[in-house]
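One structure below.
Of the protein chains in this complex, all but one are displayed in their positions.
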Amino acid sequence: MNDNSTPLLQLDSVGINFGGLRAVDDLNLSIKKGDVVGLIGPNGAGKTTVFNLITGVYKPTDGVIRWKGEPISGLPPYRIAQRRILRTFQTIRLFSGMSVLENVLAGQHMETHQTWLSGLLSLPKQRREEKALRKSCMEILEQLDLASIAHEEATSLPYGIQRRVEMARTLAAKPELLILDEPAAGLNDSESVELNKTILGIRDQGVTVILVEHDMNVVMNVTDHICVINFGRKIAEGGPEDIRNNPQVIEAYLGSDDDDDEEAA
Amino acid sequence: MEIFFQQLANGLTVGSIYALIALGYTMVYGILKLINFAHGDLAVLGAFIGLTVITSLTGAGAAPSHWVVILAFVVAVLVVAIAGVLLELTAYRPLRHAHRLSAVVSALGASMLLENGIMLIWSPQTLTFPEGILPSTNYVIGGVVLNSTQILIVAISFLLMLALYLYVNKTRFGTAIRASAIDQDAARLMGINVNRVIVSVFILGPALGAIGGLFIGIYYRQAVFDMGWIYGLNAFIAAIIGGIGNIPGAMLGGLLLGLFNSLAGGYISSTWQEAITFALLILILLVRPTGILGERVAEKV
Partner (left out) sequence: MKKLTSTWAGLLLWVLGLLLVPLFADNNWIFIMSYFAIYAVVSLSQDVVLGRAGMYDMGHAVYFGIGAYTTAILNTQYGVPILWTLPIAVVVSALFGALLSAPIVKLRGDYLLVATIGFNEIFHMALVNDVGGITGGPDGIYGIEAPSLFGHQIMSQGGIFVLNWILLGIVLLLMNNLENSRLGRVFRYLKEDELAATTLGVNARYYKILAFALGAGIAGAAGTLFTSLLQSVSPGAFVFTESVTLFAIVIVGGQASIPGVLLGAVLMFVVPQVFRDLAEYRYFVFGLAMIVIMVLRPQGILPRRRRLE
């Protein structure tokens, strides 16, 4: 297998049980470098669970997740983050009581080299690094138009801005694969147009993106490839146009007249 | 083998007392997610009040009458239940929405206050309980000495636990208690007066605790102001072993811990008995932090 054909991320019949509930079942998914992939499906379909499996928050009951061909399932979240697989959360998880800048500094954790001892002793090299970190954080904030609020408390900002701060924090960690969990939730129209541009801009920098999203404007405009899941199983996959016209997808969203079909799907 | 059965009988007695006290910890934790550090001291308060009632109504050297003993239990239960409710209203309720640690420190403060209050009111010395509060006849069965006090303590504890179990599982108000433990907000939306439920838990728990404390005094024939700490901690460990928040778990945990302590003290080392108990606790926390009957809860992400 040469490098071009090895997918960046591959889920190989991945499944997970919660007690008796099969939340994700036999899921196969292959993501190419540079793509923007949409993961859609009705509420409770298991989309966020898939993200939790990829990022190591949950360990799959069966199946394997591979990153550049190497199995990563079962690794703790921080080891997966070290492979530059980074995520945002459906319910924004910013650090409260800390400024926007301090939140983005968290994203630079892996870019920071100072030892704990040099920090405690405040050695000159450590102080220089702290300065440099702040500078590069400010650059990221400027890119996302957040520089003016760098010193405000992150969790007291409006919802849409908090989403952007979380995105900035994740970008500061230099992702190769960026996982966005409902990035448009709670955004107004102009903010979501802005989001489309941001996502495409991120892709243009060579970052691969997977996103879960209900806002079809976002999904249809930014994704190259869409995977639809329902009841933890993949029911369709293809380009935005194919998915738009796929009867099974329409049925999953709108519900069928016959309940038995739902079980079958 | 006789020693084994003897330790078993002793362990069962102590275990049922632990279980009585453990119920108070587990009910409060179940609803408020708060370790009520003062609970052990409430139990001790029960022992001292009971002792005071008995000694003040009984002539020196005479055995207390049945009525005096019953009165002692009733007064102890009433006073301690009132103390429990006062504790909830003054030290815990105002902190319902504060950071969890504020309530923890308030509970630790309440424990210090009660323990040292008991010392200031009664005595810093160990007080002796008179003989014959409960009938004390020895029965020898196959070399094992069973005392009627032991039998009574175990029997009454079991009856009380059964009553509580039925109350919580078979009555309407019991359902409200269980619902509040699962989800306070949802319970409130269903029209349950959660504050009333919490007050009731601060009546039931301390009431059972007072009986447990009085049993300790009667069984060991002594009480000292700071014993709430070690009995309270053992009862709390019992609650964790059974699965904190789980009422049958507290009963099971109490009995198991009583037996374990008794056997560990008898067979391994009595000087290290408490350390062994704590080692067991840490082991359980590492292997199965939710206890024997507790349910595992996945964190919602």
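Letters A and B mark the chains in the order given here, with residues in each chain numbered from 1 onward.
Please note the rule applied: a contact is a pair of C-beta atoms (placed from the backbone, for glycine too) under 8 Å apart; a residue touches a chain by one contact, two chains touch by 3 or more.
Since the structure is predicted, the reported quantities are computational estimates derived from the model, not experimental observations.
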item	value
Which displayed chains the unshown chain touches	A, B
Among B:Leu8, B:Leu57, B:Ala91 or B:Leu127, residue touching the chain not depicted	B:Ala91
Residue in contact with the excluded chain [from B:Leu108, B:Ala186 or B:Ile268]	B:Leu108
Residues belonging to subunit A that touch the chain removed from view	55, 57, 76-78, 81-82, 86-87, 89, 93-99, 101-102, 105-107, 109-110, 112, 114, 116, 118-122, 126, 130, 151-153, 169-170, 173
Absent chain, residues of subunit B that touch it	33, 35, 90-91, 94-95, 98-106, 108-117, 119-120, 124, 229, 233, 236-237, 240, 271-272, 274-275, 278-279, 281-282, 285-286, 289, 299, 301
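By our rule, only the chains that are shown with their structure count from here on.
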item	value
Centre-of-Cα separation between subunit B and subunit A, whole angstrom	49
